[in-house]
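Just one protein chain is left out here, and the rest sit where they should.
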Amino acid sequence: MCLAVPLEIVRIEGEMGVVESGGIRRPVNLSLVESPKVGDYAIVHAGFAITIMDRREAERTLALIAEYLEAAEGESK
Amino acid sequence: MDRVSLSVGSGGKAMRDFIRGEILKHLGNSHLERLGDSAHLELNGRIGFTTDSFVIKPLFFPGGDIGKLAVVGTVNDLVVAGIEPAYISLSLIIEEGFAVSDLERILKSLKMTADRAGVEVVTGDTKVVRKGEADGLYINTAGVGRVVGEPGRLEPGDVIIVTGSVGDHSVAVMVARGEFEFEGEVESDCQPLHELLPVWDLGAKWMRDITRGGLATVLSEIAEGEGVSVYLEETKVPISAPVAAVSEILGIDPLYLASEGKAVLAAPKEKAAEILSFLKSRDAAREAARIGEIGGMGRPGETVLRTVSGGFRLLEPLTGELLPRIC
Partner (left out) sequence: MDASALRDERTVRSLVSEISGFLSRLGRETKLMEVCGTHTMTAYRSGLGRLLRRRGLRLISGPGCPVCVTPDGIMSAAATLVGHTRNLLLASFGDMLKVPTSAGSLLEVIPAEGSRVTSVYSPQEVIGLARANPAKEVVFLAAGFETTSPSIAWVVREARRQALGNLSFLVSLRIVPPPLRAILSTNAHGLDGFVYPGHVSVIIGSEAYRFIPEEFGLPGAISGFEPADLLLGIISVLRQIEQGEPKVDIAYPRAVKPEGNRIAMGLIEEVFEVADAEWRGFGTIPKSGLRLRDAALDAACRFGLDLASSWENEGCRCGEILRGAAEPEDCPLFMTACNPDTPLGPCMVSIEGSCLIHCKYGAVEWIE
């Protein structure tokens, strides 16, 4: 029930918008998030955006993972 | 006439006119034109026989409709049992008031699919029920054909191949119904698999079409039914972008979503490469992929999935889910 997935905002009309992933679109309620923009990734739960994904933090997490990966694979060589 | 009326099902002249005017017009062939009670057919050797009913909602969906689906479902049930489809029957159960134009569209599509798959509709029946006693249109079919391939005994080491991406039919129908307010250009994979019949000559031992319950259910049924273990690699299973997206959003597993034009088969290891390259040469199976094997891991009756993350879990047949009418 706390399932929520990042979906790209492709349209905004007032409180409502449209999100898309893999060619599938559905309406989204944007009233819980501050100044959403087209192109943002909304984390959507039960039809409501509960937050906008922070891209810088997402990149940091990926970089962190890459570090672990390098460390582990360096060890096994 | 714009709408199907009860009198059409009465058995009298109105019915005869309706069948000639609205049904034979689209499906006509020498067998049907006789309007006999039964068809006389030529089939030499062992024959295979199957039947299926179709109650899908909506009747029209991107990539198909109930007419196409009726032929596809019956043809594929024959093909995966090693039978070359030859003849099918067609029973229509129509709700009073059903639009004749819709019926025409459905019958045209049915005929086109039958021609494509090389089968003839040779006998049929039409019933009309009162408004509210059926939901638009139901179709029942039966199909017969010559046996051209015999399933063999599965053994450890046999390779499992899927003929293409899974789950496309489920997602297309979901979108067509406007469920969860999804929108998108997603087509059902509804297609006849008659052109895959040569896999039997190439050494296939076992084949099933993937419909309700999805790939996971088919594989767990084979594991239980044949008393073997099945090993499946999640990363190898082809899944289209819309199916992946819908699965993520709803938190469901695409391995349980239905297809209507995909099959999974098993073959001895040494025959697998040839079968795979044959499949990839056919329009109906361009995305064929080797996805697992019989045995290797697990106990008889179990289906083991190696997940994308490298963990393992058992796949169970589909249970306890609310399934919409998708076939």
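In this document, chain identifiers A and B correspond to the written order of the chains, with residue numbering beginning at 1 in each.
Everything that follows uses one rule, which is that a contact is a pair of C-beta atoms (placed from the backbone, for glycine too) under 8 Å apart; a residue touches a chain by one contact, two chains touch by 3 or more.
In this text the structure is predicted, and so the values were computed from the model without any measurement.
Engineer: Contacts of chain B with the missing chain: which residues?
Structural biologist: 180-181, 235, 248, 250-251, 253, 297-299, 304-314, 316, 319-322
Engineer: List every residue of chain A that touches the chain not included in the displayed model.
Structural biologist: 1-4, 6, 29, 31-34, 41, 43, 45-48, 50-51, 53-55, 57-58, 60-62, 64-65, 68-69, 71-73, 75
Everything below uses one rule, namely that only the chains that are shown with their structure count from here on.
Engineer: Can you compute the centre-to-centre distance for chain A and chain B, using the mean CA position of each chain? Integer Å is fine.
Structural biologist: 36
Engineer: Can you tell me which positions in chain B touch chain A when the two form their complex?
Structural biologist: 171, 175, 180-186, 240-246, 248-249, 251
Engineer: Over in the complex, which chain A residues touch chain B? Could you list them?
Structural biologist: 3, 5, 7, 21-27, 44, 47
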